[in-house]
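All protein chains but one are shown at their positions in the complex.
So, subunit A:
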């Protein structure tokens, strides 16, 4: 197995609701947390991986005190950006473009509009706007089609929220740190049917960062550094009107990531799955090959996603209950996967002998314009 690069530092900011911290201070606290975790200093960073931010990337580099950058990547894949950055950083390190890469994001959508809201629309958005489309409605259209084609039920979707909430009950930092029952999800108010209030992720202020390093750098650090062994990405869109909504991008990225790693779904011990809405998780399970197409509902019904289940997912509570900063979840899903591979998750949800983790990001809007990124990570002793 080829380890492309290693994750030396991971930091999730504890903020969920901002009460006056500036974006600049938030970024500084995040980079400090990630570098302290890795045992590195700002001067060590020569690669920066982020997405659109206030003032652009040079402004962010100034905030972070980065003076020796040799590789910069601002690829924006929506909430999947930071899963994609695992691959982008790993390949830049492989190519010798940099040796210590910072992947960072922060935002406070509860306090102020995001600078990443794509306020200049492309042609599809004009059609979406004139028909009253919005973020959740596009996921609802996928859910409705999935239910029609495969008999998936609202109860199946609700179990995904319930499982995440069970995990969040062990996370005092979670925005929604309590167990939510399937009935509560079913009875919460409808937003865009079949999705209801509790099918949605939380909206939080905050952010996080990862420090990705070459094998050589990792060897000199005292830290447990999980390896990046695969990353694959793709885009789905209206495709000249040939829609197949349940055929999400994970059907493309999952098999490619597993082929890169030389692994199969049966090898995976932990899954960090993008969970903007419950349907996002269900379709990813099918695309990644944990369930056959159409069988995602059947897969989750018996509690498979819970910490003691067949495929423990989002053991921090995920975006559904813990943290979805700046409406972008890929960073936090990756950080919890790193905790699992290091054995540093909460003891109540730590997966025993966690050797391989998959992280899947799903950006933008599942039903119209969506990005999908899958990465596979390995425990530090896997060579």
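The definition used in the following text is that contacts are C-beta pairs under 8 Å (C-beta built on N, C-alpha and C of every residue); 3 or more make two chains touch, one makes a residue touch a chain; residues count from 1.
Here, contacts and distances are computed from a predicted model.
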Undepicted complex member, UniProt protein name, chosen from "Acyl-CoA dehydrogenase/oxidase C-terminal domain-containing protein", "DNA-binding protein", "Urease accessory protein UreF" or "ABC transporter permease": "DNA-binding protein"
Which of A:121, A:151 or A:262 contacts the chain that the document leaves out: A:121
Candidates A:68, A:190 or A:262 - the one touching the absent chain: A:190
Which of A:140, A:331 or A:358 contacts the chain that the document leaves out: A:140
Contacts of subunit A with the absent chain, listed as residue ranges: 119-134, 136-137, 140-142, 144-145, 148, 189-195, 238, 240-243, 245, 367-368
